[in-house]
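Here the complex is missing one protein chain, while the rest keep their positions.
Moving on, here comes subunit A:
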Amino acid sequence: MRVGLFIPCYVDQFYPKAAQATLELLEKYNVKVEYPLGQTCCGQPMANSGYERFGKASSDLFLKNFGHFDYIVAPSGSCTLHVKDHVLPKEAPSPKIYELCEFLTDVLKVEHVEASFPYKVGFHSSCHGLRGLRIAKCSERMDPEFNKPLSLLNKVQNIQMVELDRKDECCGFGGTFAIAEEAVSVTMGNDRLADHQRQGVEVLTGADMSCLMHLEGLIKRQKSPIKVMHIAEILNGNPV
């Protein structure tokens, strides 16, 4: 199988460590990953702001870079959802795009994770992965419980996952929402953060770096000791 690695633009620019961890992790599971150098952005920032029409060039470029793969893997639920819903052609043949965790659980059927992480960890459940890609059961629905990212984290040795008071409330990032509705966005973020702080979280993780960027921005401004890491970094055995 041909697997293309899609690294969202802001991860490429600001969080290369999360991208490296994603690549290394996939390589550990013997996936031969190709990373097309011509990739940029999936176009989600424009589309969610109401300017889907200005995202045409980036959609076309995305298909040029990734159209020939069997699978596309990305360390972001949000960008994956956008590509799935708005970029990839609905009719076959089209590559299948997976968020990293669901690729590990559903395609690679990972049983073992070679990592130890002796910290109290809070998992931020990002909305687009949760309610868009359905990588876990959300609290609104009454289906049987499942949670793909948590099932992976629970395979990490010595990790202590905490229970949050509100296990899947939005953090308030929302792309340009973070700027356009700054007051609500910051209040939502601080409320999420307070939940993690109440549970004594040492490391906050998640499958979407964008939400984590927003939460990390608040953490640093508060001078809170909580560290932020992408789930790929923990699964890859990176140190804090």
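Some notes on this structure:
The rule we apply is simple: a contact is a pair of C-beta atoms (placed from the backbone, for glycine too) under 8 Å apart; a residue touches a chain by one contact, two chains touch by 3 or more; residues count from 1.
Operating definition for what follows: contacts and distances are computed from a predicted model.
One subunit of the complex is not drawn; among "Lysine 2,3-aminomutase", "Phosphate transport system permease protein PstA", "ATP-binding cassette domain-containing protein" or "4Fe-4S ferredoxin", its UniProt record names it "4Fe-4S ferredoxin".
Here one chain is not drawn; of A:107, A:162 or A:213, the residue touching it is A:213.
Of the candidate positions A:103, A:117 or A:173, contact with the hidden chain is made by A:173. The omitted chain makes contact with subunit A at the following residues, 7, 9, 11-17, 19-20, 23, 35, 37-41, 43, 45-58, 60-61, 127-128, 130-132, 138-143, 166, 169-170, 172-175, 177-189, 191, 213-214, 216-218, 220-221.
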